[in-house]
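Okay, here's the structure, questions in a sec.
All protein chains of the complex are present and in place, except for one that has been dropped.
Chain IDs A and B follow the sequence of writing; residue 1 opens each chain.
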Amino acid sequence: MPLVPLLAIGLMLGPVAAGLWGTVLPAFGQMRVIGEFESPLEPFRILFNWAGLPKAVTLSITTGIGATAISLMIVSLLMAGWSGTRQFRLIERMLSPLLSVPHAAAAFGFAFLVAPSGWLSRMISPVLTGWDRPPDVLIVQDPAGLAMMLGLIIKEVPFLLLMSIAALSQSQAQSSITIAQALGYGRVTGWLKTVFPRVYHQIRLPVYVVLAYSMSVVDVALILGPNTPASLSVQIVKWMSDPDLQMRAVAAAGALIQLALVIGALAFWRITEIIAAYLGQRWITAGGRGKCDSIIGVFALFSAFVAALAIILGLLILTIWSFAGFWGFPEALPDQLTFRNWARHGPGAWQAFGETALIASVVSGIALLLSIGCLEAEHRHNVQFTRRTVWLIYLPLLVPQTAFLPGIQSLMLGIGAETGRLPVMIAHLVFVFPYVFLSLSDPYRAWDIRYATVASALGATPNRILFRIRLPMLLRPVLTAVAVGMAVSVGQYLPTLLIGGGRIETLTTEAVALASGADRRAIGVFGLMQTGAALLPFALVLIVPNILWRQRRGLRHG
Amino acid sequence: MKHLAVLAALLAPVSALADVNPTDWDEVVAQASGQTVYWNAWGGSTTTNEFIAWVGERVAAEYGVTLEHVKLTDTADAVTRVISEKQAGQDDDGAIDMIWINGANFAAMKEADLLFGPYAEELPNWALVDTEGKTVQTDFTVPVEGYESPWAMAQVVFVHNTATMPDPLGSMQALQEWAQANPGRFSYPQPPDFLGTTFLKQVLVDILDDPSVLAAPATDETYAQVTAPLWAYLDALTPNLWREGKAYPATGTAMFPLITDGEIDLSISFSPGAASTAIANFELPDTVRTFVLDKGTIGNASFVAIPYNSGSKEGAMVVANFLMSPEAQARAQDPAILGYGTVLNMAALSEQERAVFDNLELGIATLSPAELGQVQDEPHPSWMTRIADDWVARYGVAQ
Partner (left out) sequence: MDKGLFLRNLEIFTKHDRLISVTHDIAPGEVLTVMGPSGVGKSTLLAGVIGTLSPDFRMVGEIWLDGVNITLLPPRLRKIGIMFQDDLLFPHLSVGQNLAFGLKPGGTRADRAAKVTAALNEVGLEGFEARDPATLSGGQKARVALMRMLLSEPSALLLDEAFSRLDATLRAQVRDLVFQRAKDRNLPVLMVTHDVEDARAACGPIIDLGRQSGSV
C-alpha cells in the first residue's frame, strides 16, 4: 500500500484512537495523573450520583435525534416537492454560502433574533404586541433544548441539502420523477417513492455525521442550550475544568456514556432505517398517489426558506449589534450607530483572525496535499476505495468530539507534550481532512481519465500529468476543497480549546468565551469576523479561477 | 552512579525553584526582562480584557516583560491545568505563569503546594498596600501568607434600574418581598459562577442572626442547620425569579443586557464601579444606580498567584508588583476603565499619587467608599463549595 493513504489514515485515526484510550483509562480510575480511586468504578459511581444525569442524557438524545430527523425531513420534502424548479434553485443559492457560516456565529445570530428581547420581538413591539418589556418566557436556553435544536437545524439543513444535491446528480432523478408523475403520482409522493431511496443511500453517512454531531455539540449548546442542567457534552467540558482533578475522571466516564449514547443512537437510527425501508416498500407497492402533496411541498419550501432567513437575519443582527450604541427594548434599531465597539474589540478580533487564518491555511493545505496524495495513489496504484475505506474517512466525524478530545489532553499531559499551535493543527486536521477529501474526491474521480491516457501517450510522466494537466483542470474543485477545509477549521471550538490549553485564541474560542458575558456588541464583532474568516476563502474560489482562466471558456463555469 | 543520576533528576526541579529569590528585587527585575508571562484570567468581561492588555503594554515598555492574557471562562480551568501538570511531572515551564485567583481556588492550590512563594510581601509595592483596612492577608478566611498578591477590592452591590425600580432595598428579606410583588424581575448568575455563589452567601450572611459561625469550616452538623434558612429563602424566591428560575444568566455581565432590555430591574455585581463603566459603554441605561444592604455586603480581594512550575516567575512577580502600583491601581479604579476598588493605603501614597485617586470621577452609579459601608467577611471556602454543590443539586438540574 502506498505511503500517503497510510499516513493520512494514521493522522486521522491516530488521534481518535489515542484520545479514546486516554478517556477509557481515567474513566476506570486507571490514570495516575488524574488521581487514585478506591475502586475502578468510582468515577461512574460519582457520575450516576449526579442528579442532572438523566436530564442531560435525555437532552443529548432528544436534541440530537430531533435536529437530525427534522433537518432530514425538511431537506427530503424540499427536494421531493421542488428539485429542478426555479424556487429550488433560489433556495439552493441562498443556502449554499450559509453552509460555511460557523455554528457559533449562526447560534449567536439566532439567539439575538428569537430571544424575548430579540430582534423579531423588537420589530413587532410595542405596536403589535403591546410589550414595552420583553415577555418573561423561556425561549433561549429552554430546559427542553428546543432553541438549541432549532439552532442546529438551521445549520444542518444547508449541509444535508448540498449533500443530497450531490447525490441527486448521480441518480437520474428527473426521468424517474417524470415517469412517476406520468403514472399519476403526486410530485412529493412520486419522488419519495422513486428517488428518495437512492438519494438516502448516498447521504446516509452524512446523516450519521449530523446525528453524532448534534448529540455532542458543545459551542451551540453553550450559546443556545439550557443550563439547568446543561447537555451531557457541555457538562463533560465543565467537569474537565473542575479544580477537583478527580472530576476529570468523572468527565471521562461521562465521555464514555456520551460515546455509548451516540453509538446507541446510530444503532437506533439504523434499525429505524430498516423498519422505514420495510414500511416504505409496502407503501410503494400499495400504490397510493399522494393526497396532500402540494401542502407538504409548500410546508417544506417554507421551512427551508425560514432556515435560510434565520441565518441571514442572524448575521444582519450581529452586524447591527457590532455598531450599536445604546439600544433599549423595544426599539427596533439602536439609538445611535457607532464605530466604538469596533475600535474596542477590533484589534483583539484581528489578532484572533490572524491566528485563525494561520491555523486554517496550514491545516487545509496539509489536508489538500494528503487528499491529492491519496486520490493520486488510488489512480496510479489502482487502490480500490471500498465502502469500508469511506467509513474510515467518516469515522472521526462519527466519534463525538467530547469522547476523545479530553483523552488527548490527558495523554498529552501524561507524556509532557507542550500544548500550543502545532497540536491544535494536528487536532484540526482530524476534522478537516475528511471534509477536504470528500469535497475533492468526487470531482477528482470524475475527471476524464482519457486526458491522462492522451498525455501519457504524448510521453508525459505521471507527475507531469498531475501538475500540468490534472490539477490545473481541477483548479476550482481544488480551491473549493481548500475553502471547505478552512471553513471547517475556522469553526472548530473544542479541539482549539482543549488541545490548545487555552493559549490558542481563535475567533471561535474568543467568540464562544464571550457567550457567558453576553456583551452583545463584542459578540457582534467577533461573530462577524468569524463568519468573514469562513466565507472569505469561498469568495476567492469564485474569483480566482475566473481570473486565472479568463481566456479559457471551457473552464470558466465549474 | 545510577543512584546519583536518580538523585540529580529528583533535585533538578527543586534547584530550579531555588534559583528564584523574591527578596533580591534587582535580580528579579533583571531576570524578568525578556520573559513571557501567561496570565490566566477570566476573559468574560471586555473591560477587564482591555485593562490587562494595557498592563501588558506597560510592563513591556518598562520591564521588557511580554504579557499574554489567556482568557478563561472559569478560573478553575487554570487550577486544573497546574494540578495535571504536577501529576504529569511537568515541574518547570508549565503553561501558566500567573492566575487571577481567590477563594476556593486559592485554598485548593495552596493546600496542594501548587503555588510559588511566599513572595507577595517581598514586592516593593507591598509597602503601599492597606493591610489594616482591607482583607488582603486572608482570602475567604484562609491565611494568604504571601502566596498571592492582591490587586483589586470587590464588594457586593445591587444594581437597579431606577426607571422601573426607584427605591433601593435594605435587606434580603426586603428583596424577597419585592420579588413576590414583582415576579420575573430579578435574577442572579447561575452557581457555581462565583458571583452567583456570592449571592447565595450574601443571602446567608444577611438572614442569619449571627453570621460569625461562617468563619469556621463547615461541618456536617453545622452545615445542615445553618443553611436551612437559605434553602427556605431560595425555595420561596425561585418561582419569582426571571424565567421562574428555569434559566439563569451565566455571569454577572450577562445581566447587563437583561436590565437594558427591561427584562429585569435588579441584579447583583461584585464590582462597585462596574455599573458606571457599563453605562459608559452603552451596556446599561443611565438610569441605573447601585445600593448596598443596611447591614453591609460581602467584600473580598482579587489576587494573583504564581504556580510553582512557572518558567517566568520573575516576570510574573514584576507584573504582580506593577498591578499594586499607584499607576495601575488608579487606572483600575477609574470607572471609565474598570471601576475596581483599590488595595492601596491612601496614607502611604505621595501627595501627587493621592491626587490621582481623588480626582477620579467615580461615575453616576458608583457609591462612594463611605456609602459602601460595612464590609462583611467572606465565609470560609468550605461553605461556598458545599452551598454551590447543593444549589446545583437543588436548582441547577431540575426545573
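As a convention for this text, a residue touches a chain if its C-beta (ideal position, glycine included) is under 8 Å from a C-beta of that chain, and two chains touch if they have at least 3 such contacts.
Keep in mind that this is a model prediction, so the values were computed, not measured.
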* In the intact complex, which of the presented chains make contact with the chain not displayed? -> A
* In the full complex, which bits of subunit A touch the chain not displayed? Write them out. => 382, 448, 450-451, 453-461, 468-469, 472-473, 475, 549, 551-555
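The rule is short, and it goes like this: only the chains that are shown with their structure count from here on.
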* Hey, how far is the Cα centre of subunit A from the one of subunit B, in Å? -> 37
* Quick one: in the complex, what on subunit B touches subunit A? -> 38, 40, 43-46, 49-50, 53, 68, 70-74, 76-81, 83-85, 87-90, 95, 104-105, 108, 183-184, 190, 242-251, 253-258, 260-263, 281-283, 285, 392-393, 395-399
* Could you pull out which subunit A residues touch subunit B in their complex? => 32-35, 50-52, 55-56, 116-117, 132-134, 136-138, 140-143, 226-229, 238, 240-245, 248, 324-329, 338, 340, 344-345, 348, 410, 413-416, 419, 501-503, 505, 510, 513-522
